[in-house]
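One protein chain is absent from this view; the other protein chains keep their places.
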Amino acid sequence: MNNFGRNFRISIFGESHGPKIGLVVDGTPSGIPLSGEDFASDLSRRRSGKPGTTPRVEGDLPEIVSGVYNGYTTGAPICILFSNDNTRSADYSELADKPRPGHADFVSMLKRGGYVDPRGGGHHSGRITLTLVTAGVIAKKMLGNISIEAKLIRVGGKESWNDLLEKTRAEGDSLGGIVECTARNMPVGLGEPFFDSLESLLSHAIFSIPGIRGIEFGDGFAASAMKGSEHNDPIIDSKGKTSKNGAGGINGGISNGNDLLFRVAVKPTSSISKSQKTFNFATCKVEDLEIAGRHDTCFALRVPVVVEAATAIVLADLIL
Amino acid sequence: MNNFGRNFRISIFGESHGPKIGLVVDGTPSGIPLSGEDFASDLSRRRSGKPGTTPRVEGDLPEIVSGVYNGYTTGAPICILFSNDNTRSADYSELADKPRPGHADFVSMLKRGGYVDPRGGGHHSGRITLTLVTAGVIAKKMLGNISIEAKLIRVGGKESWNDLLEKTRAEGDSLGGIVECTARNMPVGLGEPFFDSLESLLSHAIFSIPGIRGIEFGDGFAASAMKGSEHNDPIIDSKGKTSKNGAGGINGGISNGNDLLFRVAVKPTSSISKSQKTFNFATCKVEDLEIAGRHDTCFALRVPVVVEAATAIVLADLIL
Amino acid sequence: MNNFGRNFRISIFGESHGPKIGLVVDGTPSGIPLSGEDFASDLSRRRSGKPGTTPRVEGDLPEIVSGVYNGYTTGAPICILFSNDNTRSADYSELADKPRPGHADFVSMLKRGGYVDPRGGGHHSGRITLTLVTAGVIAKKMLGNISIEAKLIRVGGKESWNDLLEKTRAEGDSLGGIVECTARNMPVGLGEPFFDSLESLLSHAIFSIPGIRGIEFGDGFAASAMKGSEHNDPIIDSKGKTSKNGAGGINGGISNGNDLLFRVAVKPTSSISKSQKTFNFATCKVEDLEIAGRHDTCFALRVPVVVEAATAIVLADLIL
Partner (left out) sequence: MNNFGRNFRISIFGESHGPKIGLVVDGTPSGIPLSGEDFASDLSRRRSGKPGTTPRVEGDLPEIVSGVYNGYTTGAPICILFSNDNTRSADYSELADKPRPGHADFVSMLKRGGYVDPRGGGHHSGRITLTLVTAGVIAKKMLGNISIEAKLIRVGGKESWNDLLEKTRAEGDSLGGIVECTARNMPVGLGEPFFDSLESLLSHAIFSIPGIRGIEFGDGFAASAMKGSEHNDPIIDSKGKTSKNGAGGINGGISNGNDLLFRVAVKPTSSISKSQKTFNFATCKVEDLEIAGRHDTCFALRVPVVVEAATAIVLADLIL
């Protein structure tokens, strides 16, 4: 379903090439200043147009249609809309019979009995993360001193990736990456075991972002090869500060006051112009497929602000 | 909170050293045969007593107190209870001032204002996974042809670990591991984008298990260093079969009919008898701590059946 | 919160005088034909303009912005928007200090710390029922043979009310009424005891409609003065048909296959031009209040289609 959160609850809707996409945010306290300008910075970070991202550039101007009066939230649900202007639906017409590897084309078609909007991935499009970023801007306003920073630390397995990116783009291929997220000034006590552990809620939100392949907290997968005496974080003061952060700031599913730290693996963009194989349902044969259209060489470049947003949404829900 | 699931919903309760732990399962269809013996095999796999696991051995006899009549489920909520018999609470009395690194002692104490059950980790204990395994047995009965198998593939970073385990136990230290889970005969269509993607629900459930540090699907973190042409799974027949499984059986948050495949990183057991540092809240100094009591050298040994259970619970909820 | 339903879930938003009001419907199956014309009939029944209703007439043209492609639902969330065109916000400017009796002015002001949209009741406005009626149109399409009919059976306590309505309007006063709702061709088995009894879910939805004072099923309050031998419904055939319907078609919280039958008490419109008393927070005195603006003499006249919609939403959620 397209709802998330218990006390700070978001509902999202829209398709890549439909008339509008948007979201409803419920549970925001009244009296929070909110205007269209608040969204400009994060929406800009998500937007395409930089090297390695798709040439499809949208204006992404948020239209606040409810829940805000005279510049302040009223506590009523906030609906924010975006128009989809820069669409070229003709690009997608020939894909009906040849599902793109790595995309939801095949599963959607089966799950929905053929009733899908194929244009640009429809509701599965990465464009829908625009709504997450928008909700994240509101969520960040609930977080007091907590600051969240996500950044790309690897592309194609490398820390320095400019040449690789250009070379891969020229080949018509794509790259993945790793995003690391840190939340500072965390309070002790966020997270509700058993099933609402902080890791459970964060991973739930993060894996809603299309194209995520893994998440790890603190030492992460490396912890599985460590001894307890290496991985344990010694507590060194009365506020619970630890001398290292192998746990990623969480014990027993609850924030421990140290920095929240996790990493997210982002797959390479599925749409590539380089030739690949897929099954043609019209001819019933495996055939070559070359995907036209405008695509990111590495959509991981645009993911950090989305990861920040998902994190903020989870923390806001726990704080409210 | 201690609830999980929408249509197949479980509620769990209990503390490591309380009189009883148990669970309530709601949403099970009527007419499913169910008796105490059904649980024996999976509970045995979770139980301790094998090399590398704690010498605390419990009988773990399930008492079904509701929802079953004449050997069949009635559709009413099923409550199953377990007694905690083999407890030695004295072991934990001295830990009140010295929170154990890696445990929830410190965060619980702060979050609960001092009102916690410190014995054996209380409600945070790994013993609570007994309830997950129990729910998993019921969930597996809802899955038709789907078969789930989780196994330990690494301990302390190695594929062959018997000597390492014994050596580490002798040192009073502990080890982590990696569990790999495969679900076969998956239908197409499980998972509901956006927020109920199959990865979101599975990771939510998996991170409820104490001591998990990471999860990755298909190629996982390695996908972040691959090109799209390497990572994409070509579709090769009309049922959506792919020639490889880099996506772990999921596209766009929805199962694609290939095997569901993911790996889970388990941290080394936090309780070690080897000396480590922690803050003493009585003396306000960092001091040495040696943890007595009976503990697993590597609790990852007992995790596979818990991972299977969490997976079954998620799949049952989606199928119902 | 502004969400309702588990498997057929609606989220609503908007204020009486904001730019747009609307709703998001999640969980609709794919392949249902849906277009703007489907809403015309029910929206018309709700609309004002008839004797006894407010002269504020809105066009109420639904704009479907997501979830529908080529005239069929896709299974993605459906967002439908309405513009608020015919607003005269100046009417409400003087009410900030003098909360209107029977309205949410006072409680909203306190609950929201002063940050409210006072124009036309803001998010509390009866205009928001427009979104319920819209969701009801979609819900009715999920109901197969079930037909729902709600009608006004009393106004001001009378079965024939035209003269009373005109007389009351002339006095600047208002009237309430009773709406009776019947759902025919009900299947056996809708409703999930304990907490999701059919009466629980229906009353939850019905009391979301502003201005409802009571609900009763079958014999209702009269049952409290009957004997068991009078109130019990004898079963007379193998399909569970009963010779009378004192239970309103529900036993043990579950539909029994007979007609679902309930009545709803609607209060008289709170906004009256006749002088009444209220507290003036500026002068700290009880003062006279005469409410200008355009109001229904009896908004119960417009409630039947809203009751039908709430009923359809509950039944659709149970059926899906």
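Of note:
Letters A, B and C name the chains as they come in the text, with residue numbers starting at 1 for each one.
In this text, a contact is a pair of C-beta atoms (placed from the backbone, for glycine too) under 8 Å apart; a residue touches a chain by one contact, two chains touch by 3 or more.
Just so you know, these numbers come straight off a predicted model, no measurement behind them.
Residue in contact with the omitted chain (choice from B:Leu43, B:Val116 or B:Ala247): B:Val116. Counting over the whole complex, chain C has residues 1-4, 12, 99, 101-104, 106-108, 110-111, 123-124, 128, 154, 156-157, 168, 173-178, 188-189, 192-197, 199-201, 203-208, 210, 212-221, 223-238, 240, 242-243, 247-248, 251-256, 265-272, 274, 276-279, 281, 284, 286, 300 touching the chain that is not drawn.
Against the chain not displayed here, chain B makes contact via residues 1-3, 9, 11-15, 18-22, 24, 26-27, 30-31, 63, 65-67, 69, 72-79, 81, 111-117, 122-123.
In the analysis below, only the chains that are shown with their structure count from here on.
Not a single residue position of chain B touches two or more of the other chains.
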